[in-house]
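Working notes for the structure below.
Complex shown without one protein chain; remaining protein chains in place.
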Amino acid sequence: MGPSYYLAFVFALWAVGIYCLATKRNMLRMIFGLEIMINAANLSFISLATGVPGFVDPLAHSIVIVSIGLSGGVSAVAITLVVYAYRQYGTLDIRELKRLRG
Amino acid sequence: MFALPLDLLLLFTALSPLAGILAARMRRNAISGVYSAAALAAAAVSIYPVYQGASAGAVSSIVNVGAFTSYMRVDMLAVAMSAVFLMLGVAAAVYSISYMSKERSSPLYYSLLLSMISGMVGVVYSGDLFTLFVFWEMMCISSYVLVAFSRGGGDSVEAAFKYLVMSGAGSATILLGISLLYGMSGTLSFEGLALAFGRSEPSLWIYVASIVSLIGFGVKAAVVPLHTWLPDAHSAAPSPISALLSGVVIEVGIYALCRLCFTAFLPVQPQWLPIVMVLSVVTMVVGNVMPLLQGDVKRLLAYSSIGHMGYMLAGLSIGTQLALTGTFLHIFNHALMKGAAFLCVGAIIYRIGSRQIGDMSGIARRMPITATALAISLFALIGMPPLNGFISELTIVTAAFQSDLVWLGIAVILNSVLSASYYLRVIRVMLQPTASEAVQGTKDAPWLMLLPICALVGMIVIFGLWPDPVMDLMQRSAAGLITLLSQVTG
Partner (left out) sequence: MPLDSSVVPWLCWALPAVGSLVPLAIRGGSARAKGLPVVLFTFVSMVLALSLLPSLSGSGYSDVQAFWFSLPGGGSVGMGMLVDPLSVIIVNVVAFLCFMIMVYSLKYIEGDPSAGRYWFLMSLFVGGMLLLILADNLILFFIGWKLVGLCSYGLIGYYYRDEREHWIGGPAPHPFQKPSRAGLKALLVTTFGDVALLASVIMIYIYSGTFNFMELYQTSTAWLSQMAQTPGLLAVVCLLFVAGPLAKSAQFPFQEWLPDAMAGPTPVSALIHAATMVKAGVYLVARILPVFFVAYWVMSPGLSEALVFFYAVAAAGAVTIVLGATQAMVALELKKVLAYSTISAIGYMMLSLGVSGLSPASLVEGLYAGIYHLINHGVYKAALFLCAGIAIRASGSIYINEMGLSRRSMRPILVFMVIGGLALAGAPPLSGFWSKEGILMSCLESGQYLLFAAASVSVIVTIFSVIRVLGIMFDDRQHGAGASAAASPSHESECHGGKGHSGGAPALMLLPCGVLAALTLVISGVGPWLGGSLKSIFEGYLVETLELPLASMVPAHALSEGPSLSLILFASSVVMIVIGALPAYRLYIQHKWSASEILARHRPLLVIHGLLWGRYYLDAIANRVLVGWTLAARSPIAKYLEGTMDAAVNVGIPSLIGAASRNLRRIQTGILSVNMLYFVAIIALLVLLSLWMGVP
């Protein structure tokens, strides 16, 4: 399988993430969607790391490792915010959080 | 390790919890504030040797940490941008000492402030896209928490979550774009990208990468319709953070787009720039029409930031050296103007406890210094000569006319006329003879708040009357950016 298949999968994964963000009401599910999007990018790095046959570029892998760490940080902050939002609004439905508009 | 200012910032950020512990022990939150202000000031001073280095030629340094190699490249643009960030950072930190003094957890706030500014400086000093991304995330994560860091809760959590989701999606998209560029060229350093793509024929994937990156960085740069997080986050955040977000953080998005435009996207420029141009006009129109009927003064300023991002994008989309000079000059001036405006508004909110414009009536008599400073910064935002906003908008408009994009220049002019209508509304309310209930009995802001405000307003006036030092700096930055490819190839 060439990298183009992987890339198609990457974009599909990215689209899944966006779809998730746009349609899901549960804030936790939205965080999952975010993770999916980040993982799509990670997958893209991995799949493109073998540009030269027989050689795997360690740069891509190190990037992916760092990126996973960063996404963990983002998730942690996001989950903290979800907890606070739940305390204040009493719901996890994102569409109930609409005080800021106009 | 990295460049000197960045090293100092990272060191100070890492040590900031110690200041926090000290502050908690002594029950004096001001200690953290003074610490962070001093740290930022020290970093700002340390820019000077870097500036001297950059005058001679871009300073590059390679840092090896195991398998991961990071690469720093400090050219004139990076120096100029970092100077802007640190300047506003110092002002916001000094301001926060007074503003956040009642906040119990303010040591955490200062750590986050330091790390956000370190992240921004790191972004502009990065020589390759992945280092850029790492610092980008450092900036973003700090800012998510800072937006939520407001008294009164409620709005701020909602705003922070929306900001996080949109910005997170943007970051993921950026990473995707970076991976595509990596896949095509096998390198991520700007010089390498310029070499790999600079003179090549455009392929399909470079188009895809350019669109993906435009969307990713566009979220941060508040390109309409990706701007929806901005009015929420900027109005809900504490005022000094609003000043930083509006004044410098969103400009980092513009910076990244400018960098990419003249390295990786060189082959697609003929198609890419018109798209940016269309988006810039949409952005400035939306950014200037939305706040017309706005009752919340911080939301009003936040929307006007979108309008100003439109001007900067317009400068980028023209793509000549003069236009980029205008863009960078506007980044500098917008940091001063919007920073000063948000700080003034913060001082007023601090005193009267309301964000509604209607509650500010008659504030000019009660808080004369703050109101004067706010009026000056709003006039500068309109683009009124002889204040600094005029110079940069004039530069962008002139560049548009020189490139035969008369309609774009006229669009910028009409938009700044339009913007006058809501800025002047604020000034009119402030000047009303009858004081509202909230205003009665208030006095002017504490001097620690007035100090940074007056410094920023002073610079607004000075750089309006005498823009040449900055103009010269930004001209060299723009020249350095545009000629990056020829610098690499020699």
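A and B label the chains in the order they appear, each numbered from 1.
Here is the rule we use: a residue touches a chain if its C-beta (ideal position, glycine included) is under 8 Å from a C-beta of that chain, and two chains touch if they have at least 3 such contacts.
Here the structure is a predicted model, which means the values were calculated and not measured.
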* For the full complex, which residue in B:Val165, B:Ile241, B:Met284 or B:Ala445 touches the chain that was left out? -> B:Val165
* Of B:Met26, B:Val45, B:Ile62 or B:Leu293, the one touching the omitted chain in the full complex -> B:Leu293
* Asked: Of B:Gly33, B:Pro467 or B:Gly480, which sits in contact with the chain we cannot see?
  -> B:Pro467
* Asked: Which parts of chain A are in contact with the chain that was left out?
  -> 18, 21-25, 30, 94-95, 97-102
* To do: Name, in rising order, the residues on chain B that touch the hidden chain in the full complex.
  => 161-162, 165-166, 169, 204, 207, 211, 214-215, 218, 223, 225-226, 228-229, 231-232, 271, 274-275, 278, 286, 289-293, 322, 325-326, 391, 394-395, 398-399, 401-402, 418, 421, 466-468, 471-472
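By our rule, only the chains that are shown with their structure count from here on.
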* Asked: Contact residues on chain B for chain A in the complex?
  -> 66-69, 130, 133-134, 137, 140-141, 144-145, 148, 153-155, 157-162, 164-165, 168-169, 171-173, 175-176, 178-180, 182-183, 186, 188, 231-232, 235-236, 294, 299
* Asked: Which residues of chain A touch chain B in the complex?
  -> 3, 10, 14, 17-18, 21, 27, 30, 34, 37-38, 40-42, 44-45, 47-48, 51, 57-63, 66-67, 70, 73-74, 77-78, 81-82, 84-85, 88-89, 94, 97, 99-100, 102
